[in-house]
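All protein chains but one are shown at their positions in the complex.
Chain IDs A, B and C follow the sequence of writing; residue 1 opens each chain.
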Amino acid sequence: MKINDIKLGEINPKLSTGFQATNISKAIEIIERMKKEDATIFLTFTSNMVASGLRGLITELCKRKFVDVIITAGGSLDHDIIRSEKDYLLGDFVMNDTELHKKQINRIGNILVPNECYEYLELFMAEIFKELKGKTVSPSEMAKKIGEKGKQDSFLYWCAKNDIPVFCPGITDSAIGLQTYFFKQQNKDFVIDVTKDMGRLAQMALDAEKSGGIVLGGGISKHHAIGVNLLRGGFDYAVYVTTASPWDGSLSGARTSEGISWGKIKEQANHVTVDCDATIAFPLIMAPILGD
Amino acid sequence: MKINDIKLGEINPKLSTGFQATNISKAIEIIERMKKEDATIFLTFTSNMVASGLRGLITELCKRKFVDVIITAGGSLDHDIIRSEKDYLLGDFVMNDTELHKKQINRIGNILVPNECYEYLELFMAEIFKELKGKTVSPSEMAKKIGEKGKQDSFLYWCAKNDIPVFCPGITDSAIGLQTYFFKQQNKDFVIDVTKDMGRLAQMALDAEKSGGIVLGGGISKHHAIGVNLLRGGFDYAVYVTTASPWDGSLSGARTSEGISWGKIKEQANHVTVDCDATIAFPLIMAPILGD
Amino acid sequence: MKINDIKLGEINPKLSTGFQATNISKAIEIIERMKKEDATIFLTFTSNMVASGLRGLITELCKRKFVDVIITAGGSLDHDIIRSEKDYLLGDFVMNDTELHKKQINRIGNILVPNECYEYLELFMAEIFKELKGKTVSPSEMAKKIGEKGKQDSFLYWCAKNDIPVFCPGITDSAIGLQTYFFKQQNKDFVIDVTKDMGRLAQMALDAEKSGGIVLGGGISKHHAIGVNLLRGGFDYAVYVTTASPWDGSLSGARTSEGISWGKIKEQANHVTVDCDATIAFPLIMAPILGD
Partner (left out) sequence: MKINDIKLGEINPKLSTGFQATNISKAIEIIERMKKEDATIFLTFTSNMVASGLRGLITELCKRKFVDVIITAGGSLDHDIIRSEKDYLLGDFVMNDTELHKKQINRIGNILVPNECYEYLELFMAEIFKELKGKTVSPSEMAKKIGEKGKQDSFLYWCAKNDIPVFCPGITDSAIGLQTYFFKQQNKDFVIDVTKDMGRLAQMALDAEKSGGIVLGGGISKHHAIGVNLLRGGFDYAVYVTTASPWDGSLSGARTSEGISWGKIKEQANHVTVDCDATIAFPLIMAPILGD
């Protein structure tokens, strides 16, 4: 029986708290099922999550080969590189941003990123670019290159090692993207060809006997995962974790149900949308699944 | 050092996940402090929470005398009475509400309440009203009366037993309120005097050496708790759990910080606003504190 | 044809922008219909709206007898009284609340209320209380008393003049409520009987051939309006304007559809939930209806 077919009146103790606690339980159940069915798992997340403590959990999932494909925003690469070397700090959601600017500290919600972090990124990327002169690369090739030079706390490191492709269709929208701008000025023949990744990503969707999506937050990463699953008739399993609202028609706030109309999620899929900040919801969902 | 004074750049491992995970940690720390300081603890919640699995946790807190004052909406009394006798069911946030109506099933988010539940409430209240003929009562006196007839899974039962007053300034806005309307038609001399509770509630705020607020959701319960603490210069400790946004100036979405401007929360208070559904956040916050 | 029956594929130019713009159009259409059908119109709002510029629009609706019943929170009475005499100021959603507190300025979102406003309220209420000694009053009687002493920019003034009852089931949760606490200390025989209003409110719902709800924001006002319409089988027309989310099972975020399951809104009702701050949405909705 799929999780969405629970009948009116049935009482499932695991689900019985109601409201979003029920959806956390459903998410656990669905991810357990996708794992049990050996589904190809697409994990997507926005870059702020890599700036947060979720980076550790994401790295763990890549290390354990729990996921098969990652789709994320360019900023995730930035943060993953930097945090192997530099510390981010704890701030507050409301601070004097003018003062922070004078102190060269950048704010992401209640997380603080000193400017020197980006100086480190520049140095790191300079090494990467040396090897890319005159080449035409795809974003996933760049992500792999970065992972190969990474440290063990880096999710890109484990993705490179475990051959988990990291797709990043909007890669130039990031600090790395700004670096490519500087690099390109002297290296006109350097190319990031985003069409190059489409084939590989599409093939993974097409080859999957079952496919499952764990979609944290919205944006391009979310849409790219469900978009490519259209090619195979949709996800068999889908868990969205979001704080966005559907009432403005945004993709970020769209429920799993909307995906069914498109064929991005199957009619008979198990699916749930958890309305919660992923820093709370995702560890809560994964803890019983990882089981330690 | 108060939790709100954590300095820029300081790294507190308990808080270091960022975003709302940090605020969950802060909430734990603040509630531990209010308990350690033997603060008078005001717990407030909206009535949907008593329809959810949070009722069990709320009951536990009353049983253990963890809290000293409860302020809640009328519907909380309804649900607490009914659920000692009847089961609510699990549904979904999107259902065919016309069909539910035809089946006499009422929906609260993804929780379903069959009409027969309210028939039981009517019978229960008939017994209560027998003892109230000709009387002028306050909402807290009614809540106590109900608790005295309650069962052990009822928070009102434990409040009555442990002398924890349950304030309910908007009591007539509930199913019980509709029952008072029918009762009053034959019993013109029955009176619920809401001013009667003001003295007792105010005295508890004034007598408190330290006071702490655990405020789940918004509405009249939230405001009444912070409003009465104005009399003593504000809460020393305050934890809000909310899903509402502050951008429309609503009280429900107001952050703890706004309360400081009013003197409803002290300038030097420890305070945090956790942006999360309470069915997820509140068990997560209380688990390490209750410690079992 | 009811607005909720618009068929798949039908294109109504007035509604065709999509997303919430469509819901603004639906709200206009529904309110026009309730007016045309001569429905008894219940207007509800939270107290922050009376602190905002919406007070002028609310007053206008009362002056024109556009609405028949008002249900609101206690704070609405506070703000209506004060603003006939004192100015509120414009601030910002993020301010130094400690500094504001030192300056004795209270913040409601981006609206600032100097403490002296409440000193005026105290004086005003002292006059009211003089006439209430030894009496047992209902909230609507108190609201009328206040309106009778009001000025022409006050919605309570026009309600008193036009015999529009103002129900306020949670009246003690307000600055007026705190004043009743002080007054009651010396006047034990002063009583606010909240059951007294139930009959009058219920009768208005029962007498209505058609009933319509214009529900701005959530909380006790929203619930009381839909709750009493249960007695007559639900609203025929309902417009909710809210910023709250339904995903936590809160009443404030509940869509009109949920009300149908309860019989608080009729199965065949015309209804819409507009997801928008009322300071933007309500003037936009009412402008074409008031037509000037």
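In the analysis below, contacts are C-beta pairs under 8 Å (C-beta built on N, C-alpha and C of every residue); 3 or more make two chains touch, one makes a residue touch a chain.
Quick caveat: nothing in here was measured; it's all calculated off a predicted structure.
J.: Out of C:Ile111, C:Met125 or C:Met142, which residue would touch the omitted chain in the full complex?
T.: C:Ile111
J.: Looking at B:Gly18, B:Gly91, B:Gly234 or B:Gly263, which makes contact with the chain not pictured?
T.: Missing-chain contact among the listed residues: B:Gly18.
J.: Determine which one of C:Asp87, C:Glu127 or C:Asp207 touches the chain that has been left out.
T.: C:Asp87
J.: For the chain left out of this view, which of C:Leu54, C:Val137, C:Val166 or C:Leu251 touches it?
T.: C:Leu54
J.: Suppose we count only contacts with the excluded chain; which residues of chain C make the list?
T.: Where chain C meets the chain not shown: residues 6, 8-12, 15-22, 24, 48, 51-54, 87-92, 94, 103, 105, 108-112, 243, 257, 275-277, 279-281, 283-284.
J.: Which parts of chain A are in contact with the chain that was left out?
T.: 46-48, 51-52, 73, 75, 93, 95, 97-98, 100-102, 105-111, 136, 169-174, 177-178, 180-181, 184-185, 190-199, 202, 217-220, 223-224, 227-228, 230-231, 243-254, 257-263, 267, 277-279
J.: Residue by residue, what part of chain B touches the chain that was omitted?
T.: 18-20, 94, 245, 247-249, 275
Basically, only the chains that are shown with their structure count from here on.
J.: By that same contact rule, can you tell me which chains touch chain A and chain B alike?
T.: Correct list: C.
J.: Give me the two chains with the most inter-chain contact pairs.
T.: Top-ranked chain pair by contact count is B-C.
J.: Provide the C-alpha centroid distance between chain B and chain C, rounded to the nearest whole angstrom.
T.: 23
J.: Listing for chain B: what residues touch at least two other chains?
T.: 48, 51-52, 105, 108-111, 243, 257, 277, 279
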